[in-house]
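The complex appears here minus one protein chain, its other protein chains still in place.
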Amino acid sequence: MTTVTSWTAANSRRLAREERRRRLGPLGVLTHVALLIWTLLVMVPILWTFLASVKSEDEIFGDAWSLPATLRWDNFARAWEQAHIGQYMLNSVIVVAFSTFGTMLVGSMAAYVLARYPFRGNRAIYLLFVSGLAFPVYLALTPLFFVVQNLGNLPVIGPFIGLNTHAGIVLVYIAYSMPFTVFFLSAFFRTLPTAVGEAAMVDGASHTRVFFQIMLPMARPGIISITIFNILGQWNQYQLPLVLLQERDKWVLTQGISDVSTAAGYDQDWSALFAALTIAILPMLVVYTLFQRQIQSGLTSGALK
Amino acid sequence: MIFNRYRRGLFIISFLAAPVMLYLVYVISPYLQAFYIAMTDWRGVTATPTFIGLDNFVRLFGDETFWKAVTHNVLLLVLLPLITIVIALFFAFLLNVGGAQGVTGIRGSKIYRVVFFFPQVLAVAVVAVLFQQVFRPDGSGMLNGPLMALGVSPIGFLSDPQVAFWSVLGVMVWQAVGFYVVLFSAGLASIPRDMFEAAQIDGAGRMSLFFRVTLPLLWDTVQVAWVYLGILALDVFAIVWVMTDQHGGPDWSTTVMAAEIYRNAFQYSRFGYASALGVVMFVFTVGFAILSLRLSRRERIEY
């Protein structure tokens, strides 16, 4: 690009801007004001939390908008170690990694078969899955607790999938993610062309191979959407772990944060609470900002299907 | 041929076995048991709960706290979708067709969209704790601090029963709007540009552009949003349980069905009664689903 063209480009951009301003007049300004107001509404509470996370106890209970005299990074150390936020975060990562992977594997298998293989009972199974979309989870909570409890008494595998086990809650997450995953992905598999798969079958590929090597790659956009959907949904779960994980060292982040907020009342360690909140919020915002395009399109296309 | 059929059958079974098993064990069987437990006086431990028929349901008719909770859910069901959709539509419109000549996006729309979406990626429990602090009733609260500096007496965002419910609603709207801005933006993006241009050539102003072109074309998306937000309003739990005083207070002013179910089950150990409340919640949720399907024209799943 030469200087001349870039000058022209800049110039024309400026002209366009002036043109726009002339046409929009005060209304355009108002538009920006409205958008800015909401931006502030969203950002201010979050930034205020970040600010409080480096304040001392006295500063937190003093003027809400004062700046900290010195940056108290030790709040983070306390939140991470004493309040176990590090442990809870790790637990969340482990649980969500396995449960989302499991959900996608099992869910796409079911969705694929239900979408592409007509057989007696296909419709019934599909409806069984999809009907789960309308059930409030609170109804199932009590019995679910006992189901998991009793599964814990099974020989051999029991100790791994009972209450207070991460494998147990992973299985529960997978099961409760089935309705939406199957519903969305089977709709997606139906839209895929059949020709490629059929050709591979003629060449002697097995049904399983066709699924893993041909259909699954073709369904990538849908898979990504629903993966994001499930990661966010399972990461943010509060109700199920509240009931199924009672031992502190097994807790996930959402439980940890709400406990820190109770504990702060007794220990008078509010600065650690704000640090803990920051630890919970910041990584999510960073990851989201990096993948915002995929996340936004993933979530909204999931919703609109 | 027979071999192929056999292979096909085996494939279907092997692919469906795991998901169906998991689903039956963890989802379907608990729901079914809940209907039975709702007709017992089970308090959680006795091996053989007593069957008491519909007693729990008779009892819940006189349970004022529960009906308060239902009222709150219904209020949320009306207000949450309404407010969220209006705000989100407004911003989506500004972002996408609020620009030059009313048909292009506004400058910086990408950044706005990213920021608006932030609350959506935060866990509800985290948001609840965050706003507990924002709403603190003294000068150290993010909102009351400036208010008191201005000489206004502090607002009991969470401690005044007349205000607390609106605080809950406000936080829910705060968290939801971003998602629907993006959702509606996606909807708007799929509307051909010449529709707007044509309308403009016909001399349509911004207002009529919105009501005569944008809204009708987005109507399907708005309906989807309404159903989502409705379910969200019926299902609300974490925000109330974590954020409000006395888990749904003060004075039951913010309690919701899910909180009452949880309270009765895991605090009063009235598992039978809690399940009966769960059945009522189930009826409401399914009722809402049926109603909204009936009102909308989307009678079938398209595929």
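General remarks:
Going in written order, the chains are labelled A and B, and every chain counts its residues from 1.
Keep this in mind: a residue touches a chain if its C-beta (ideal position, glycine included) is under 8 Å from a C-beta of that chain, and two chains touch if they have at least 3 such contacts.
Note that contacts and distances are computed from a predicted model.
Chosen from "Ubiquinone biosynthesis protein UbiV", "Cytochrome B oxidoreductase", "N-acetylglucosamine transport system substrate-binding protein" or "Acyl-CoA dehydrogenase family protein", the protein name that UniProt gives for the omitted chain reads "N-acetylglucosamine transport system substrate-binding protein".
Only one residue in the set A:A134, A:L192 or A:M218 touches the chain that does not appear here, and it is A:A134.
Contact with the omitted chain, checked across A:V54, A:A111, A:L151 or A:I281, is made by A:L151. When the omitted chain is restored, the residue from A:S92, A:S108 or A:N236 that touches it is A:N236. On the side of chain B, the interface with the absent chain consists of residues 24-25, 28-33, 36-37, 41-49, 52, 55-56, 59, 62, 65, 136-138, 153-154, 156, 158-161, 224, 227-229, 231-232, 235, 245-246, 249-252, 263, 266-273, 286, 289-290, 292-294, 298-301, using the contact rule stated above.
If you put the missing chain back, the residues of chain A touching it would be 61, 124, 127-128, 130-131, 133-134, 143, 145-147, 149-151, 153, 163, 179-180, 183, 229, 232-233, 236, 242-243, 246-248, 259, 262-263, 265-266, 268, 303.
One rule holds in what follows: only the chains that are shown with their structure count from here on.
Residue ranges of chain B in contact with chain A, taken from their complex: 7-9, 11-12, 14-16, 18-20, 22-23, 25-31, 33-34, 37, 87, 90-91, 94-95, 98-101, 106, 108, 112-126, 128-134, 136, 139-142, 144-146, 149, 174, 177-179, 182-183, 186-187, 206, 221, 224, 228, 234-235, 237-238, 242, 257-258, 261-262, 265-266, 271, 274-275, 278-279, 281-282, 285-286, 289, 301-303.
Partner chain B is touched in their complex by these residues of chain A: 16, 19-20, 23-24, 27-28, 31-32, 34-35, 38-39, 41-46, 48-49, 52, 60-65, 106-107, 109-110, 112-114, 117, 119, 125, 128-130, 132, 134-144, 146-148, 151, 171-172, 174-176, 178-179, 182-183, 186-187, 190-191, 206-208, 211, 232, 235-236, 238-239, 243, 253-255, 257-258, 260-261, 273-274, 277, 280-281, 284-285, 287-289, 292, 295-297, 299-301, 303-304.
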